[in-house]
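Note that one protein chain is taken out, while the other chains of the complex remain in position.
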Amino acid sequence: MEITAENKVLKFVEGLIPPSDGTSIRKEALQALNGMDFPTTRVEEWKYTRVGRITNKTFQQEERKANIEKYKITNLDAHLVVFVNGYFDASLSTIKEDKALSVQSIEKLDLDYYSEIMEETEENVFSLINKGYQTGGVYIKVGENEKTAYPIHLLHLTTGEGIISNAQHFIHLEKGSKTELITTYDSDEAENSFTNIVIEGHIEENANLTIQKLQFEEKNVFHISNEFFVQDPSSQFKINTITTGSLLTRNGLNVIVEGENCHTEMNGVYLGTENQHLDNHTLIEHLYSNCTSSETYKGVMDDKSTGVFNGKVIVRPNAKKIEAYQSNGNILLSKSSTVNSKPELEIYADDVRCSHGSTTGQLDEDAIYYLRTRGISEQKAKKLMVAAFIGEVLDKVDNSDIRKKVDQHFLEHFGWVF
Amino acid sequence: MLTIKNLHATVGEEGLEILKGLNLEVKPGEVHAIMGPNGAGKSTLASVLAGKDGYEVTEGSVVFEGKDLLELETEDRAKEGVFLAFQYPVEIPGVSNINFLKTAINEIREHRKQEPLKAKEFMAKVRESSALVELDPKLASRSVNEGFSGGEKKRNEIFQMAMLQPKLSILDETDSGLDIDALRIVSDGVNKLKNENNAVIIITHYQRLLDHIIPDFVHVLADGKIVKSGPKELALELEEKGYDWLNAEKV
Partner (left out) sequence: MGYTEEELAKDLENQEYKFGFTSNFESDKAPNGLSEEIIRFISAKKEEPAWLLAKRLQAYEAWKEMTEPEWAHVHYDKPSFQDICYYSAPKQSKKYESWDDVDPEMKETMAKLGISLEEQQRLTGTAVDFVMDSVSVATSFKKKLNELGIIFCSFSEAVQDHPELVKKYMGTVVPSKDNFYAALNSAVFTDGSFCYIPKGVRCPMELSTYFRINEGGTGQFERTLVVAEKGSYVSYLEGCTAPMRDENQLHAAVVELIALDDAEIKYSTVQNWYPGDKNGKGGVYNFVTKRGLCERNAKISWTQVETGSAVTWKYPSCILKGDNSIGEFYSVAVTNNYQQADTGTKMIHLGKNTKSTIISKGISAGHSHNSYRGLVQIHGNAENARNFSQCDSLLMSDTSGAHTFPYIECKNNSAKIEHEATTSKIGEDQIFYCKQRGIDEEKAIGLIVNGYCKEVLNQLPMEFAVEAQKLLEISLENSVG
């Protein structure tokens, strides 16, 4: 499908490799993209995030070889699926023997199944660009009543200047299955590059999916992710999102709970320094009764960085006995840091218990003073306090190898010990 | 005063039967203790008598002062003189105890075709009743049960009982969560409120409350029925032997 309208989106995709025949998912995306424009801050969903810095640039898609050793997770015994600049690199990947698991190219995903599962999700211009111009991705399936023998690590590396990485993944947990997905994002000498990722998933009845997302890219790249998940009855979904990377990050995370007795958990930590802009945009939509959801995001902003939290919980009519909890805490370490928090509840049913809380402040001066009287330097005392603040969320990362990687990252980049 | 005949009641949408043919006769001036193991149906009985939603009477009758109690709305049962001291009194933020009780008393008085209580009389009654259960009068102006300790909540229930002067009081596990001093205070309060015209049903798992409020009759509730009744000594026997011997005896 040709994009005909003269607009910025057209200009943006001009430099990309024109898609070959591809799947019908690709075709539909290209069609939907037709006539679309990039959001401005007048669009409520993008009120606090300007994407002009991305959309005014042009990017190339380029397959490259890379060394990924330092981006691996030490000791983690996992299926390793590597994407460099959005291209699958078989030589770097290791998919082990695992009867629970099938990993195929995203091109193998059946459109009919896909359209039916994802019909309620709302696309945006970036997810459509991804789907229209994706250069690779995996369709992961976990078999009925099976648990994968190992977690699955999707390692993403962007390398080279002015690159756009458009990987698109889909994970399908069949009834009663269970797995853990680890997605990591790094960059190497990738100035002005742009990671534009889409991960979608379907968690069937009684299935259980945990995702650990580590966004550790360098501070000279852009990152927009669109993550859409659909939960069937009695399923469980948990995602921990740890973001310290990129100049501009937008983590879009949408979960539609399409069955009773589900549990949804979203946790996030975002640490900003320099001129970083870190935006976490989440949605949990409850369509059925007797579900619980819990969301805890904490941000620490230093230097001239800006943190954004926009979390929305929707309870649709007739979804009874929903318990939804949402909390967002922010600490501003410097005079020039900014935080914008927008926790929202949209409740269309009456028998619910929903709450949210948002706090913004600074480190407790009295506590710092107390630590100093015990001989701890001010700098160290502050680090301890920050660690205590975000530690509550980090403790929800229950995979010890991942936790070690996170701790090590914080130690190297911030000098923070947890 | 109260006659319960062959009472069967179910709970929840599944219709699980909890009460399975319960009989009880309470006359003015009497104190009845209903004891039994957990899950026997003690609290269900209290809820059914008070008219709580979610319970369905499938068989039997309850007559209170010549009226079919089961036909009455919850508030009308209260107006007729049935009082339930809750096991877990609920908190009502922003509504002061005083305002709450004034509304309740005047509703009940209206039902009895009495004039609303004058402010002065009302406050005198508040002072008198709060003294009865050694409740800090300040609590009377606080929101209903909000921020009360467990013991204060239970005392507040008896305080309300003193204010409303019911004919039949049902004390549902009133002793739970009370320390020895609070237990004495609550019991003394109930004893002082007792007279030849009113009656008390004490629902309890343990015998310790019955050391302070001496029952005229003790009934053992097991599996939805009264399986044994006797004088106050029965309570001591239960305390000593537990409830298992009843099952043995039944067999």
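We just call them A and B in the order they show up, numbering each chain from 1.
The rule we apply is simple: contacts are C-beta pairs under 8 Å (C-beta built on N, C-alpha and C of every residue); 3 or more make two chains touch, one makes a residue touch a chain.
Since we're looking at a predicted model, the values are computed, not measured.
Asker: Out of A:D77, A:D351 or A:E412, which touches the unshown chain?
Answerer: Of these options, the touching residue for the absent chain is A:D351.
Asker: Touch as defined at the start, partner being the missing chain; which of A:A190, A:I224 or A:V339 qualifies?
Answerer: Considering all chains, including the one not shown, the answer is A:V339.
Asker: Counting contacts across the full complex, list the positions on chain A that touch the omitted chain.
Answerer: Counting over the whole complex, chain A touches the hidden chain at residues 44, 317-318, 320, 330, 332-362.
Asker: Since one chain has been left out of the picture, which residues of chain B touch it in the full complex?
Answerer: So the residues of chain B touching the unseen chain are 50-54, 73-75, 77-79, 83-84, 86, 89-90, 92-95, 99-101, 103-104, 107-108, 111, 143-144, 160, 164.
Simple rule for what comes next: only the chains that are shown with their structure count from here on.
Asker: Counting in whole Å, what is the centre-to-centre distance of chain A and chain B, each centre being its mean C-alpha position?
Answerer: Those two chain centres are 56 Å apart.
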